[in-house]
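Worksheet: the structure to be examined is printed underneath.
Note that this complex is displayed minus one protein chain, with the remaining chains in position.
Which chain is which? They are A and B, in the order written, and residues in each are numbered from 1.
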Amino acid sequence: MFNNVSSHRTKLDEVSVEKKIVLTCSAAATLFFIKNPIVMFSIFSLLLLIYFLVGGLKFLRLGLFQLKVTIPFVIILAFWHLYLDHLDKGMTLIFRLISAFLIANLFLLTSKIHDIILAIQKYSLYLKVFGINPHAVSITIGLFIRSIPILNQRAKNLMLAQSARSTKRSFWRISVPLALSILDDADHVSEALRARGGIKKRES
Amino acid sequence: MEVSQNKPVEIEISSASVFYGKERILENLNLSIKEQRVGFIGRNGSGKTTLLRILAGLQELHNGKVLIDGTEVAKKRNEAIRKVGIIFQNPDHQIIFPTVGEELRFGLTQLGLNRNEADLKVIACLKEYDKVNWFERSISTLSQGQKHLVCLLSILLMKPMVLLLDEPFTGIDIPTQRKLERYLGSLKQTIIHVSHVPETFENYQRLIWMDEGVVKADGPPKTVTKKYKDAMNNYNEKNI
Partner (left out) sequence: MEKTSVLVALFAALIAVLGLVPAFPLASGVPITAQSLGVMLCGTILGAKKGGLAALFFVVLTLVGLPLLAGGRGGIGLLAGASAGFIIGFPIAAYITGWLMEKTKSVDIQISVSLSSVVGGIIILYIPGLIGMMINAGMSLNAALVAVSVYLPGDVLKVILATIVTSAIFKARPNSVLARN
């Protein structure tokens, strides 16, 4: 499930995930304060240049390929603003969308998912400030990542079991057994967790 | 793996009762266990799994108490996790973390070790079982038998005096089963093993047959197995 999108090594792979998260978030946030289409377009061009400098032409192509998820929305934005004759605004929004994805993908393409999870787990310690138990957060993250392939596999198995006895294949038929199995899991897993000492009330 | 104890661990169950609602699961059970290999056998719903849960301190008793090496396992949880470890039937219900390394580290950090100390022990343990490359491995890429081994190792790393097994061989093939049996056989810990397969207990010192929450027979595996098998064969079909 969490295969890395890119096996392409770049100069940014060496930078720590923490630094990249901070940079990515602040860069993406800045985009929302820019209203001028020319400035926005320059940022977009600058990002393309960064992709090229970081990982060469191949990486730039990969970055552009990743933008495919934005296509439907870009088309709507273009038509809508052409229709309204708000070209300035339309250009700003389109290049903001594309730039935001370029920034986010630059981070994702140059970081291992595993490192991202480790960084989240590490920094969840600071949630203590808000009275949130960091031990609980770190266990929850681990369990969450672990459960996705299990639940996915179970959904597939239920689909198979269903099509073995029926000609119809539909998601809604398996939703009840799937939900019940999750609640069953919750009982077992929390018991197994308690068997190994459970969640500590305070971090020592 | 070295074991800290030489003399057998004492397990005391005294007048233990458990009810789910009005249903009686265990009633006034008294058992004293000093043997190193003890099996529990019985049909589904005979109370044997509940028995394991009270030994692990996971199930509140309505009456009586369970002592392992003098510790009341349901009350003193911090001490209990050093004395008793449990391996559940389904590894997917036990494994909390996405990678083998994290899963094995967890039990050790629960005992108060820091991350680095824990990782050293985890790596040493994986080496001992010839699985060094497992540290970074994602649990979802392991086979069922390998997952069982991860569960076993994660508990063994915590060095409990008593190991509780709840039908740990369900759903794995015979060669893997044999391998796991060999791992278990070499352990010096006290093992309490629950199963409905009589053959599992051939080399055990003591076998206890449970039915409807009470002890039906207790003694050497050979005699208890015979009684159990006779009784099972005599069950009327309508009792199934």
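Methods note: a contact is a pair of C-beta atoms (placed from the backbone, for glycine too) under 8 Å apart; a residue touches a chain by one contact, two chains touch by 3 or more.
If you're wondering where the values come from, they're calculated on a predicted model, not measured in any experiment.
Across the whole complex, the hidden chain's contacts among the shown chains comprise A. Considering the complete assembly, subunit A touches the hidden chain via residues 2, 5, 21, 24-25, 28, 31-32, 69-70, 72-73, 76-77, 80-81, 86, 89-90, 93, 96-97, 99-105, 107-108, 111, 113, 116-117, 120, 133, 136, 139-141, 143-144, 147-148, 150-152, 155, 171-172, 175-176, 178-180, 182-183, 185-186, 189-190, 193-194, 198-199, 201.
We take it that only the chains that are shown with their structure count from here on.
Separating the CA-averaged centres of subunit A and subunit B is a span of 39 Å. Remark: subunit B residues 53, 56-58, 77-78, 81, 85-86, 88, 90, 92-99, 102, 106-107, 110-112, 139-140, 154-155, 158 touch subunit A in the complex.
For subunit A in complex with subunit B, the residues that touch the partner chain are 1, 114, 117, 139, 142-143, 145-146, 149-150, 185, 188-189, 191-198, 200, 204.
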